[in-house]
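Only one protein chain is missing; all other protein chains are in place.
What follows is chain A.
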Amino acid sequence: MENLKAKSFALRKDILDIVYRAKAGHIGGDFSVCDILNVLYNKHMNVTPENIHTSNHDRFILSKGHSVEALYSVLADKKFFPKEDLKTVSQFQSKYIGHPNIKVNGIEMCSGSLGHGLSVAVGMAIAGKMDQADYRVYVVMGDGELAEGSVWEGAMCAGHYKLDNLTAVVDRNRLQITGCTEEVMSQDSQDERWASFGWNVLHAAGNDVDALDEAFTKAKAFQGKPTVIIADTTKGSGVSFMENQAGWHHRVPTQEEYEKAMVELEERRVAACE
């Protein structure tokens, strides 16, 4: 069986294919969040094409909806829909649009307008507590997204209701469309911010599947507070010439770049298999 590390590079190859074929997408953020989704869907979450339509399954919300290509590649890999469908991403009348859409099997909430996902996840976690259900709720936000005031309404509510069945992840890649997050709007001091809203705060190397695995395990065991994992990631992670470049927020690779990136990802995938 392919190990999680190798899977991360296989998923990146799928993402690269999607973006290159669609001539659209947010490859930088897709690559930074890729390992988080990989670990969640392949190790931690109890959600399958079979149980997603039942009441007791783990819930996932991609609040940073522009990284939908990463979600598509994971959902296709998990057989929520045929991989063949990915060829239609961003095509005329395709349901596979540039942000999460409930018409796609495996996606439960529309997102893309930033700052919504955390409060939606709070509602799901409250419902789970009411029903004494054992499902967990996961939400992934971007670091630029933290400037949305509605994030902090949700954070306050989760702390108030002590939702320890909720895990939030911040994809802390330190870049947004304009440039560095710290130049656009300071997002350091996340520890103090979340802790003051009543959260358990963890850090993890966000492109390291082992570190993520450990953080999700700790979050699951923590009682009495919701947990946020500040995942320190690299935008464009996996392809050397895309890493830490704000320009790759939503750039589409040229043929030459595509081929070069594909070679690098395959080399890394093979290396990870050894």
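By our rule, contacts are C-beta pairs under 8 Å (C-beta built on N, C-alpha and C of every residue); 3 or more make two chains touch, one makes a residue touch a chain; residues count from 1.
One rule holds for everything that comes next: contacts and distances are computed from a predicted model.
The protein name that UniProt records for the chain not on display, among "Transketolase family protein", "Dihydroxyacetone kinase subunit DhaL", "ABC transporter permease" or "RNA polymerase sigma factor (Sigma-70 family)", is "Transketolase family protein". Interface note: of A:R12, A:H26, A:R59 or A:R136, the residue touching the hidden chain in the full complex is A:R59. For the chain left out of this panel, the touching residue among A:H26, A:H44, A:K64 or A:H116 is A:H116.
Residue-wise, the contact with the chain that is not shown comes from A:A127, picked out of A:L4, A:A24, A:A127 or A:A147.
Screening A:S150, A:Q190 or A:N244 for touch with the missing chain picks out A:S150. Even with one chain removed from view, chain A keeps its contact list with that chain: residues 55, 59, 102, 108-113, 115-116, 118-128, 130-131, 149-150, 153-154, 156-157, 160.
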